[in-house]
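Left out: one protein chain. Kept in place: all the others.
The chains carry the letters A, B and C, assigned in the order they are written, with residues numbered from 1 in each.
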Amino acid sequence: MIPRGVRYALSGISWPLYALLYTPLALVAYYSFAPAPNEAGHSLHAYNLLLHDGDVFSALRRSLILAIGSAITSTALGTLLGYGLCRFRTPNAKGVLAHIPSLIIYTPIIMPSLVFGISELIFFNLVHNATGMLGAGLETMIIAHITFQVPYVALTVYARLAGLDRYLFDAANDLYANGLKSFLYLIIPLVQPAIIGGFMLGITLSIDDFTISFFTSGPGSVTLPIYIYGAIARKGISPEINAIGTLMIGTIILLALIHFFITRHRDRAGQFAARGSIS
Amino acid sequence: MSGALKTEQEIEAGRQRLRLWVTSGPGLVWIMLFLLIPSAVLLGIAFFSSDDYGAPVLPLSVQPFQQVAGYSLLGWDPGNITIFLRSLGQAGTATLVSAALSYPLVFFILSQREDLRPLLLLFIVLPSWTNQVVRTYAWLELLGPNAPVSWAAHLLHAVPPDLGLAPGSFAVTTGLAYNYLPYMIVPLYASAEKLDWTLVEAGRDLYASGLRLFWHAVFPQTLPGLLSGVIFVAIPAFGDYVVPQLLGGDKALMIGSLIANQFTETPDWPYGAALTIIMLVFTGMGLVGFRILTRKLGGAEEVTI
Amino acid sequence: MSASVPTATLHPPKRGAISIRGITRIFTGSTPAVDHVDLEIHAGEFFTLLGPSGCGKTTLLRMLAGFETPDEGKILISGKDMEDVPAHKRAVNTVFQSYALFPHLNVEQNIGFGLRMKGVKTPERKKRVNAVMEMMQIGQFATRSAAQLSGGQRQRVALARALVNEPDVVLLDEPLSALDAKLRSELQIELLRMQKRLGMTFIFVTHDQHEALVMSDRIGVMSQGRLEQVGPVLDVYEKPRNVFVAEFLGLSNIWPITPTGPHSAASPIGELGIAAPLNGASMAMIRPEKIWIYNDTAVPKDRANLFLGTVREAIYMGASTQYRIELAGGQSVLAFDTNNQAAERSWRPGEPVAVELKPDNIMLISP
Partner (left out) sequence: MKFLSYIAAGAIALGLAAPAAHAGQPTLNLFIWSDYIDPGLIKSFEAQCNCKVVETDYESNAELEAKLRAGGDSQYDVVVPSSYYVPELQDEGLIQTLDHSKLPNFTNLATKFQNPDYDQNDAYSIPYQWGTTGIVYDPAKIKDPGTGWGLLFDPKMNPNYPFVIPKGEGRDQIGAACAYLGYGFNCSEKSQWIAAAKLIEQTKKRSNFAGFVDETPARDQMKSGLIAAAMAYNGDIGQCYGDGSCKSLKFFLPKEGAEIWVDTMAIPTHAPHPELALQFINFILDANNGATLSNFNQYASPNAASQKQLSGILASKLLNPSPEEMQRLVFLAPLRGAQYKLFNQIWTSVLQ
């Protein structure tokens, strides 16, 4: 397809680009091994500081609670949402009403995160002033994170369900499974890769986010990204910040690779499920 | 007879609607409650006056929009128009850069063995899974004062000593392009993967140079993917907050920071809300414009609910 | 056939007997998919619903299975009204066109799914699954996933998954349509044997009239949501009620007729003698294989319905040859002749021949 000369040229351009993509991250890692003041060479000094930094650990704990807590909830809401829209929506429905669910689902995806964050800031403020509930803090951050994750989970689950042979549902029904049993023994196992994928996506989105967290945070709800941002704004980049960055980058890359190789094995069965339908 | 017939269908349709609401209701209500209503409130604030301390008060007023247009207590000032054009320019440049980088990368991946491709694609997407703040500040290490790249730039007399390439506009554009590159690559890859190579083979006889062959036989086929990519990159880049904040050094404000300032540093909520409306209107116009263009050009396939 | 005798109330219902009464199903905004269908299916019968795609046969089948709710009418299975019985409680199992094998389960688990949902305990379930797998000769695939099976094997698994539940009725929705011709004819026979051996009621949906003829005890021909004719295979083929049935089940010569006497009628090809009482019938039909062809030099004497003509087309089909013969009046007749003689003995286009339409072989049909 691609002539050999062009192929060489593409490699010649692309490998350096790949390198460039990782250079900033590599520099973060490199500088994280900076020595302690008045020492030379490389050391784990910054990591040692981290180990004894209570603020970092509580920020990490909050980040994890935020990511996992929001991802679990959004996985539940999003799975049901994707399932419902795929299975129970009147096919080919026309009119404005029929488009409302799609509009609702796409809004969080399209809305710039800044607008998202500020809207939540004002809304939580209003609710808090009126009722005393939902004061800015980890709680509001979790709510906001759930909100932007739900559509992604729903889309993932929906895409998986839409790709399945629709007669599978009839078949389960035919083989004495009622609605609940079909959901438990057919739909959940079939959609499980998508549910796990949606959950992972939720975690990733949560960890990636700064803007929305920033605007919905409150007293004592500093998460890792907010901590890093604050530290950079205050003191510039320090080896300690680089050490946190390195650990975050490393963890994400490792998890992504593990997930990639696991799902690659499992997907072979999944592809059959999608191909099984005729007509 | 027809009465019975109608009820049977109605009962079934009702049951279906109930199932729909039981399953998808919670998610939809959640999004409505925690995003649609809040953003409606935000947008509503734009039509209030602001008190001396920037809080929204009655009466309703168009003053926030006059402020957006540049009219303040100081008279007319082109500052906002500058910020607006600057944001468009930065986002546009970042989009161009990421598109220019995406083509060789996408065709490079396609020229590799089929089982290697997902992995190569993964390595492009991976940096975007680390945190926004981390991958953005990482560029400070590369472009900041005393960093190797800045040093080289200084030797070329591009920047004054000790100042570096970051913070500044160059760093912001670079950061935006880096952050949103995967959003360009993924749709472009999806459309390049379905490329009809017979057309390219046919074109090989017609066009003398490889560049013309690319332009006439390959490029039109990847256009749907490119357009999706442009939407996915340009829209978030236009309203981005973290990148200009960390890499811009407040030297050249972008619209995102301007809006955020109205809620953080120098509060003026109605003004900030009015700015938000203008930003969303432009974003929406861009979105609709590109969708129309995409549809005219044959359209890219997406998963749609 | 439209006269639905309420047999179920007169005789004790047999397990697997089905009674369909005035069933109608209308999808919003279109003509009825199934339009007031009445049908009695006997216990232990191999019954085929035959019709072109979109005729409503699949919808009818889905209503039997319980996937669709009729808008009107009643369905009784084994004498029980199915109105409030959902799909998962009916003693009916379906073999789907796409097989719909569960991709997350292996063959054994697929087959055992129904028993598991019914709450049959593991040892008992294992025993029954193994028995069915042995019967269907798929025991060696027990632990494979559906993805690793060939089309024919999947078909067997799908059938086994239905049979293992020992349902009153097995519904088969074009289960062979995805297979190649040879495998298909093998499986047709196998399916038929299986049904005879187990004695379950099989309802088979197909658009292929050969398949219907080969397998069925009785056939119901459907068109546009209505049952056109129901009857034993032989009847439906030999004595179609109307033009649609006649044409759907093979080739035929059909002419409008005007009775001229108790056993004669005028037709476009000339005066026809017809054995059956005319009773004001307006159409006549004869199957091509029922037409006799003679050399114009050897035309028998004193026979009714003899017409002279010229061969215009001869299509050699192995066992037989199909001829289009243009009669003197310009009308064409389709006729088959068995190739039971030396090859030279067949006619060539342009040759003059005579055709005989025996009065016994002419059937009267409605438009």
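Definition applied: a residue touches a chain if its C-beta (ideal position, glycine included) is under 8 Å from a C-beta of that chain, and two chains touch if they have at least 3 such contacts.
None of these values were measured; they are calculated from a predicted model.
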Among the chains presented, those that the missing one touches:
A, B
Touch with the missing chain holds, among A:Ala26, A:Ile72, A:Ala162 or A:Leu255, for A:Ile72
From the list B:Gly44, B:Pro118 or B:Pro145, pick the residue that touches the absent chain.
B:Pro145
Sole residue of A:His42, A:His99 or A:Lys235 that reaches the chain not shown, by the stated touch rule:
A:Lys235
In the full complex, which of B:Ala192, B:Val243, B:Leu258 or B:Ala274 touches the chain missing from this view?
B:Leu258
I need the residue numbers on chain B that touch the omitted chain, in ascending order.
50, 52-55, 72-74, 77, 79-80, 82-83, 144-146, 159-163, 167, 248-251, 253, 258, 261, 263-268
Touching the hidden chain in the full complex, which residues of chain A are there? Just list them.
61, 64-65, 68-69, 72, 75, 121-122, 124-125, 128-129, 132, 135-137, 188-189, 192, 195-196, 199, 218-220, 222, 230, 233-236
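The criterion applied here is as follows: only the chains that are shown with their structure count from here on.
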Of A-C and A-B, the pair with more C-beta contacts is A-B
Chain whose Cα centroid lies nearest the overall Cα centroid
A
Suppose each chain is reduced to the average of its Cα coordinates; what separation in Å results between chain B and chain C?
59
Note: chain C sits from chain A at a C-alpha centroid distance in Å of 55
Measuring from the mean C-alpha position of chain A to the mean C-alpha position of chain B, what distance in angstrom results?
17
Chain C: which residues touch two or more other chains?
none
What parts of chain B, by residue number, touch at least two of the other chains?
none
Okay, in this complex, where on chain A does chain B touch?
1-3, 6-7, 9-11, 13-14, 17-18, 21-25, 27-28, 31, 77-78, 80-85, 87-90, 101-102, 104-108, 110-124, 126, 143-144, 146-148, 150-151, 154-155, 158-159, 162, 204, 207-211, 215, 224-225, 228-229, 232, 237, 241-242, 245, 248-249, 252-253, 256-257, 260, 264
As the complex stands, chain C meets chain A at residues 62, 65-67, 86-89, 92-94, 96-104, 113-114, 116-118, 145-147, 161, 165, 178
Over in the complex, which chain B residues touch chain A? Could you list them?
13, 16-17, 19-28, 30-32, 34-39, 41-42, 45, 101, 104-105, 107-111, 118-119, 122-124, 126-135, 137-142, 144, 147, 178, 181, 197, 200, 210, 235-236, 238-242, 246, 256, 259-260, 263, 269, 272, 276, 279-280, 283, 287, 303-305
